[in-house]
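Note that this complex is displayed minus one protein chain, with the remaining chains in position.
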Amino acid sequence: MKKLKNLVKSKNNAWLTYAVVVIAYVIMASLRASGNLSSKMSGMLVPICAYVAMALALNLTVGIIGELSLGHAGFMSIGAFAGTSLIVIMQYNGVASPTVRLVVGMIFAAVVTAVCGFLIGIPVLRLRGDYLAIVTLAFAEIIKSLFANMYLGIDETGLHFSIVEKKFELTETGRIIIEGAMGIRSITKISTFLAGFILVMICLIVIFNLMQSRTGRAIMAIRDNRIAAESIGIPVFKYKITAFTISAAMAGAAGCLFGNNYSSLVASKFNIDTSILILVFVVLGGQGNMLGSIIAATALTVLPEALRSFADYRMLVYAIVLIVVMLTTNNPQLKALVSNFKEKFSKKKEGESAGGLANE
Amino acid sequence: MSFLNYLVSGLSLGSIYAIIALGYTMVYGIAKMLNFAHGDVIMVGGYICFFAVQRFGFPPIVGVIVAMALCTCLGIIIERLAYKPLRSAPSLAVLITAIGVSYFLQNSAQLLWTSNPKVFASVVGDGTIQMGDLVVSHVTIVTIIVCIVIMLVLTAFVSKTKMGKAMRAVSEDKGAAQLMGIDVNTTISVTFAIGSGLAAIAGVLLCSAYPTLMPTTGSMPGIKAFTAAVFGGIGSIPGAFLGGLLLGIIENLAKAYISTQLSDAIVFGVLIVVLLVKPAGLLGKAVREKV
Partner (left out) sequence: MSSNYVLECENLGIVFGGLAAVDQFNIQVAPKEVAGLIGPNGAGKTTVFNLLTKVYEPTSGTIKLNGKDTKGETTVSLSKAGIARTFQNIRLFGNLSVADNVIAAMNQSMKYSLFESTFRLPRFWKEEKAAREKALELLSIFDMQDMADVKSSSLPYGAQRRLEITRALATNPSLLLLDEPAAGMNPAETAELMENIGKIRDTFGIAILLIEHDMSLVMGVCDQITVLNFGQVIAHGTPAEIQSNPVVIEAYLGKKKEE
């Protein structure tokens, strides 16, 4: 009985998290299939999955490795553009099945973003704290600038590419893919809730199995005490970059899913505001707490929509909610108040159960 | 336009960044937090001056003073309400709260003043001076001069006055400073007050040089100035100046000689390269961890 209690109490209980996600998916999918879901809510299902996956990815960097990244939207951007470009190319080349296009696109997005994550991680992870944060922000801005000034097109002669100006002409049957600041347009919306659900589950499994492995142990040791970790032979950089690369790959896949949910995709969407949005999910849900990230990402994506009735005031309310939640969860006096209350409540419960056991 | 022209206007832009960066770096050094809302205080300063001058008809200098006064109060209020309760909280929590404050300011501005751009009339008029081949606007010159004056005054303040010494003590060791009888709360409030007052000046100068004013006006300059502060070595006042000025010059030269669209990317690229070579920033001190 005690073991089960500990299991449930454990913050990062993997199985509880899997259960919550699976149940949520089943409920939402059946609601939608039976026509009981508003079109507004239906339209939010894929973005929620994408944001949840992004939050999980960022939590791996912020909560597990323990480094602040202010530029994770950059990884989302790489995944979105790389994945969507490939999907458009596949469509142009006659790949009919949307499922195949989406799956291949998302895998490609993950791989490309992983490589970029690795390359970016090499300089970034050499820095500490706020300097690391600023460099991630810098990279995200660079990525945004590059995609907003990139031109990619395809026709019978193959792929054409240029930067800053469109330096090529396409034939009549050709299709422009990335058009500078206008991004990618006329996207066929092939992202599905099922794909989003699978992505979230994959992210969860990878993260939980990583945390409960020697890699996770090493990373948490590094985060707790880097110098001690080095003294027992743990190669700090190797583990940091491994987790960072995985985090980037997940963000990339999420970006691709996100990108194929709308008919157009622009680089300016993946700016610092988006990075911060995801960061808020992670901090509100609790660093290192995956279930928390899922709940926060879902709630905060739905909240602005739910607050639509407030119309112009909703972002203001959002800001106030943010400030109030941070104050009540971090201010010592307020925290003590809450924990006293909790103690009283649990003591009562323990008293009852102890009495119960004694009677067995 | 000549190289010198670009240099001078880059210096002017950099001066604005420097003034903003000062606010970031002082608050970081003394209160050990990243005040994400700082960029938005700039915007508020711009709006206050705009209304004082263009709606209520006050002379520009009064507009600037009113903006400074009100922003200073705003800074202190924000500190007391949102940051002080989180003095012992993890830095990420404070950062998120600061982000909340930033959104609050931006959205309040949007509600109060709409997102229609306001045309800001320069506080020093539209005149220009001819210096040889150079045509320099009054705004540019005033901006640079104001920046230099602020630098001198602030450096003197921090090194010569009692409050300045208190600020330095708190930035070194908050606990020890408190034990030595320094009122840490007042010191931190003064820091925010100074930073916010400077933000108001920066807002006025920014809008004088780039006359459109919107609720999001402070956002990008805020990010760039924050970058400049880190670039120069976060926590270092001379670092904020150097970082700000260099950033402005690099940005302008990149716009002029390489590409306008890619200028941001280039600026951030330079930052990354510098931090790789000097991980603690140009004038930052690498703090050695005691083993």
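Should a chain be cited, it is by its letter among A and B, assigned in written order, with residues numbered from 1 in that chain.
As a working rule, a contact is a pair of C-beta atoms (placed from the backbone, for glycine too) under 8 Å apart; a residue touches a chain by one contact, two chains touch by 3 or more.
Keep in mind that what you see is a predicted model, and the values were worked out from it rather than measured.
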Candidate in contact with the missing chain, chosen from A:Thr171, A:Asn209 or A:Ser263: A:Asn209
Per the touch definition above, residue among A:Ala133, A:Ala218 or A:Ala297 touching the missing chain: A:Ala218
Missing-chain contacts mapped onto chain B: 291
Residues of chain A in contact with the chain not shown: 205-206, 209-210, 212-215, 217-218, 220-221, 223-225, 227-236, 242
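To be clear about the criterion, only the chains that are shown with their structure count from here on.
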Averaged-CA centre spacing for the pair chain B and chain A, given as whole angstrom: 32
Touch list for chain B against partner chain A, complex: 28, 34, 82, 85-86, 88-90, 92-93, 95-97, 99-101, 103-104, 107-108, 110-111, 223, 226-227, 230-231, 234, 259, 261-262, 264-265, 268-269, 271-272, 275-276, 279-281, 289, 291
Interface residues, chain A side, partner chain B - complex: 62, 68, 123, 126-128, 130-131, 134-135, 137-139, 141-142, 145-146, 148-149, 164, 227, 272, 276, 279-280, 283-284, 287, 312-313, 315-316, 318-320, 322-323, 326-327, 329-334
